[in-house]
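Just one protein chain is left out here, and the rest sit where they should.
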Amino acid sequence: MANHDIDITVSRGTVHALVGENGAGKSTLMKILYGMQKPDEGTISVDGEQVSFGSPGDAINRGIGMVHQHFMLADYLTVLENVVLGSEKLHGIGDRARAKIKEISDAYGLGIRPDAVVEDLGVADRQRVEILKVLYRGARTLILDEPTAVLVPQEVDALFDNLRELKAEGLTVIFISHKLGEVLSVADEITVIRRGTTVGTADPANTTSKQLAELMVGSELPSPETRESTVTDIPMLTVEDLRLTATDPDGVVRAVLDGITFTIHKGEVLGIAGVEGNGQSELVDAIMGMRTLDTGALTLDGADISRVATRKRREDGMAVIPEDRHRHGLLLDAPLWENRMLGHVTEKPNSKGAFLDLKAARADTERIVREYDVRTPGIEVTAASLSGGNQQKLIVGREMSHNPKLLIAAHPTRGVDVGAQAQIWDQIREARHEGLAVLLISADLDELIGLSDTLRVMYRGRLVADADPATVTPEELGSAMTGAAAGHLEAPGATGSDDAGADSSETDPRDGGEDR
Amino acid sequence: MKKFDKERLLLGIAAPLLAIVVAFLVTALVLAATGKEPFSAFGIMFDYGLKSDSQVYILNKGTTYYLAGLAVAIGFRMNLFNIGVDGQYRLAAFFAAALGGALTLPGALQIPMIILTAMIVGAMWAGIAGVLKVTRGVSEVVSTIMLNSIATAIIGYLLQQGRLGHLDEAGTKISTTPIPESSHFFEFPTTPTPVWGFIVVAVVAGFAYWFTLGRTRFGFDLRTVGQSGSAAEASGVDVKKMVVTSMLISGAMAGLIGMPTLLNDSYEYSGDFPVGIGFTGIAIALLGRNHPVGIALGALLWGFLERGTGKLEFEGYDKEIVGVIQGVIVLCVVIAYEVVRRYGLKRQQSRVGAELAAKAARNSDQQEVSA
Partner (left out) sequence: MSATATSTPPPAAPKVSGGKGGRTRLSFPVVLLIIAGALLALSAVRAVTGAQDVTSAGQISAALAMAVPIGLAGLGGLWAERAGVVNIGLEGMMILGTFFGAWAGWQTDPWIGVLAGVVGGMLGGLLHAFATVTFGVDHIISGIAINILALGFTTYFAKLWFNTGEAAEAGGSPKQSPPADSITTVTVPGLSDWLHSVEKHHWFFVSDFAGILGGLVTHVSLLTLVAAALFVGTFFVLWKTSFGLRLRSCGENPVAAESLGVNVYRYKYIAVIISGGLAGLGGAFLSLVTSHIYNEGQTGGRGYIGLAAMIFGNWRPGGLAMGAGLFGFADALQLRNGGESVHALLLLLVVMLAVLAVWKLYRKRFVPGVVSAVIAAAVLVWYLATDTVPTEFVSATPYVVTLLVLSLSAQRLRMPKADGMRYRKGQGK
């Protein structure tokens, strides 16, 4: 059961936050509120009147608009086309609509050009288009689903300013999140959801993030914290002056990787922070061998792998947890044991010579399922029937099973439930302890700060800053990630001035670090 | 786990059976609507189709169709649509026939040469489409169809007097020089008519197909590319090379399609060499779901339908009704497979959910007990 006994009251003209863990039931609740799903029991009332939504159209008619976490935009169409789609009757699809969009954009400071093609817009801009979409349809209540998941701290501030302006005009905002620090800074009221039910409300003025966290999770929080250093001085992966350019269809040459150099030692986790689209995916592809570099040298455990094929690199000990597991890590319609072979089909126990060893592969899959706690009734089911967390655990187990020397973990806990996330962090830490070198690329600043031994920031294809994970704050990282800071990031001199009762020495992973 | 398999097997058979039943229903409707009596037609078909000389016919035709189905299926497993099997097999058979007619080596040497020529020509013709796809991004659907027509033109040009063809004694048809007796493939001396020996090659080909795809690393890589090109690339497969390689293999298999006719039946290539077998191959591969046994059954079914409807011509019906039956079967079977697949997926997901919940309940029970 996804939701049961949910009681929420939202007052008009406020920003109301719904907090809960990944998997707490927020998505289902939001689908019901937006009309994409019908509740089995219970009622929804808007302005005192009971309503029932059969489709998103009904919710829109009632003035409820949803801003999705994964943007629902057609890349090849313009902003205007995306906004008017489905509501062409309101202001037509021509100049009247264009004027209306400009009007709304100016009123709330969204800064949107109607004739821009969505493909050309950055993430924050696309989110504003989504907000404009609902405002265009006359929404008086906005539901934002994890709006800050893809934003850096500075963009988050800009978004919150927009939300405050909306509130000033009398609109209501419901804001779903799991980032407590942010929630505390912008919400007027907070409702906490845990395991599918509401467990309490909180007044942000009188609550600390620690209290909120306890309400949310109800038990000891797993943390990505690490204690002793396991870094050795034996280099495992060295990357020297990687350069990669790409030519746009227009003929403009862009530097995708602009002189990347770093070394990862055995037992070290190198974390790279950065907004998506600054070259991280390309860096991973280059190290894996899926892209040819213009210049640059790569060595793995002393051997030059700059020209070696991907398969050989993997055989030589390069393990990969890909950023998009559905596209690069799994065969969704194939059984688990075939997925176990993926990426390592030439290695034992998957094959003997040119032939597959199905029996051994199956047996080893069973082992992985046991050791890595992959929740599945068996190994013949398809990968698609597993949850995200279990899929990821299978991938981790598979990659760790071939004596890896280097692990490339790209967003390893994205879309993974809390329990699996903790397990994966444990596995990475354990492997590190055994001497594995890890390249960690993530957008989750807590994960990066918690797991890394060394921290770098990537911006526009360059490593522009480095930081000490023990002392750096997310704001500093955020500045560097958006190009506003560079070099060695130092923590500010005076600390602890703004703590509202929370103990800053315990880096709580639930905490966005922004105690107010 | 075994339960999953049995259910999957049942579902797998249900779909084509359903399709065949629907096809016969539709055919009955069509016949009735055009004033013919459907059930006696079916009676004639089944009666004639199962006679012993029909069985031989079906096996012989089936050999050719089976090879066609395999050739297409190789492409399908790679998510490639090799519609060009038709042009590939005709071009291959033509050049193989021309070569065979020109040489007079001992059979043990000449027969493999003929077969090899056919496979190479077929592979190359398919390879053109593969290379175009990989280098220029040309859809293989369109390019292979264009190549089919170009192949027809090439054969048309070369199958003329003075080039590679010559007029037979009766002066009625132009064909390639017949291959010498020593190069005729062996036959099984069954009564009343012999079964072509090439059926052995077809069976071997089917086994090779199954083994390569299911039990070798190369086959695993091939299937991976067919399922998800991005995952295959990340796992170290050179996707472009695999595309070209599989088109080559598919074309080589296509080259074999004309061999039963050439080596066991006509011994030459002329204007009445069977055409359109490429499309039969597509239909059969779809029907047999790219599975070597399924394709074999499909090939036999197609042969049976042809034989049965051929007899109908003499009983006042039109043998072209076979096209209707076949067409409806293909359309129904692809729909049925999709329905079955979705149903199977849903079942699996709910089962997985249920089993996990049951496991969790058991675990918590145990905890309570031990606590």
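The chains carry the letters A and B, assigned in the order they are written, with residues numbered from 1 in each.
Operating definition for what follows: a contact is a pair of C-beta atoms (placed from the backbone, for glycine too) under 8 Å apart; a residue touches a chain by one contact, two chains touch by 3 or more.
All of these numbers come straight from a predicted model, not from anything done at the bench.
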Decide which residue listed in A:Leu33, A:Val84 or A:Leu244 touches the omitted chain of the complex.
A:Val84
From B:Ala32, B:Ala153, B:Val204 or B:Val293, the answer for touching the chain not displayed is B:Ala153
Would you indicate which residue among A:Ile8, A:Val51 or A:Ile93 is in contact with the undisplayed chain?
A:Ile93
What chain A residues would touch the chain not displayed?
27, 31, 36, 55-57, 60, 66, 68, 70-77, 81-82, 84-89, 93, 117-123, 126, 133, 150, 248-250, 252, 254, 275-278, 324, 326-327, 332, 460
Hidden partner interface residues of chain B, rising order
30, 34, 79-81, 83, 132, 136-143, 145-150, 152-154, 156-157, 228, 279, 282-283, 286, 318, 320-328, 330-331, 334-335, 338-339, 342
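Just so we're on the same page, only the chains that are shown with their structure count from here on.
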Give the list of chain B residues in touch with chain A in this complex.
1, 4-5, 214-221, 224, 227-228, 230-231, 233-238, 345, 348-349, 351-352, 355-356, 359
Using the touch definition up top, name the residues of chain A that touch chain B in the complex.
288, 290, 309-314, 320, 322, 327-334, 338, 341-346, 351, 354-356, 358, 375-382, 384-386
